[in-house]
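With one protein chain removed, the remaining protein chains of the complex are shown where they sit.
So, chain A:
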Amino acid sequence: MSCLNLTMWVSSKPSLSDTSSLSFRSFISPFQLPSQSSTPGNPSRSSSVTPVHCGLRELRDRIDSVKNTQKITEAMKLVAAAKVRRAQEAVVNGRPFSESLVEVLYNINEQLQTEDIDAPLTNVRPVKKVALVVVTGDRGLCGGFNNAIIKKAEARIAELKQLGLDYTIISVGKKGNSYFIRRPYIPVDRFLDGSSLPTAKEAQAIADDVFSLFVSEEVDKVELLYTKFVSLVKSDPVIHTLLPLSPKGEICDVNGVCVDAAEDEFFRLTTREGKLTVEREVMRTQTADFSPILQFEQDPVQILDALLPLYLNSQVLRALQESLASELAARMSAMSNATDNAQELKKTLSIVYNRQRQAKITGEILEIVAGANALV
């Protein structure tokens, strides 16, 4: 505040009291010039730091605004970290279900291996049309997360076009929706909204859509594009074939690499040395033997029919959960970077501010001394 008073006093002194602060600034700038030239030792440093040319008040405003932005980004980072933890909890909660499911599916498959089964969800037809389920986030400010998955989708679309195959999109998440709405030449079957925490209901909505598309033979293959959560700093957009389901309880990606469904990965957020880290745990579900006297109440085909939609659903849910976790992790690192940048910027601005203030004070002292000398 004292600095402000000083500048007001200085500005009023050369009988220019009616000038605005802008003209005052242009007036004060000649004072700065000698001070800068008088210190030839550090012009290189000051030039590297000061692409900032503005007045003291503007500098102060900028420092304040950077401070505020930093607070916001820091808060967003913390919120994202807390949400990652919740996403992890959701995965843990869904675990007993997926474990029992895989266990049952494996056992039934074993028993059905000898029979020739034909369930609608496992029908492998010649592929004419492919449905792509693209899972994006609802919000921005998460680095390249949404872009990465959309780019992956575009690449896949180009690939399908090259193969001469028809395609349709099922878009999940607001960011994807707005992207595809802006591009009317991409056929979109349905827009679905994601949510802050994926539940079975949303997974069901997607699974229902996919199911009816596939069973009514509108499409012959369904692929799920989502971001796989690898670690807090790494996540990969992946393509995962959803339908037709392989009755062996295995799922294959586009390259024909089979991912074992019994391998259940989940991530755990921990703190190590004061920093958040993620541990990824790979669990191999123990497939305990069924009692051999187990009877099937219905036809094995019917039981498989009941099981496979469940399996489909849990696959979709897991993809949603992974995608959400990746989004939050991406936001966390983006916000952490932003906070660091803000810190840096604040430091630079403060240095410039202090230097300018010092220069002005020096100028004023020189002026006063010169005035006093003239009087004597």
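One rule holds for everything that comes next: a contact is a pair of C-beta atoms (placed from the backbone, for glycine too) under 8 Å apart; a residue touches a chain by one contact, two chains touch by 3 or more; residues count from 1.
Operating definition for what follows: contacts and distances are computed from a predicted model.
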Chain not present in the shown complex, as UniProt names it (candidates "Putative exosome complex component RRP41", "Ras-related protein Rab-43", "Mediator of RNA polymerase II transcription subunit 18" or "ATP synthase epsilon chain, chloroplastic"): "ATP synthase epsilon chain, chloroplastic"
Options A:199, A:337 or A:354, residue touching the unrepresented chain: A:199
Identified contact with the non-displayed chain, of A:73, A:98 or A:356: A:98
Sites on chain A contacted by the missing partner chain, in the whole complex: 90, 93-94, 96-98, 100-101, 104, 108, 199-201, 203-204, 208-209, 212-213, 215-216, 218, 290-291, 293-298, 302-303, 305-307, 309-310, 313-314, 317
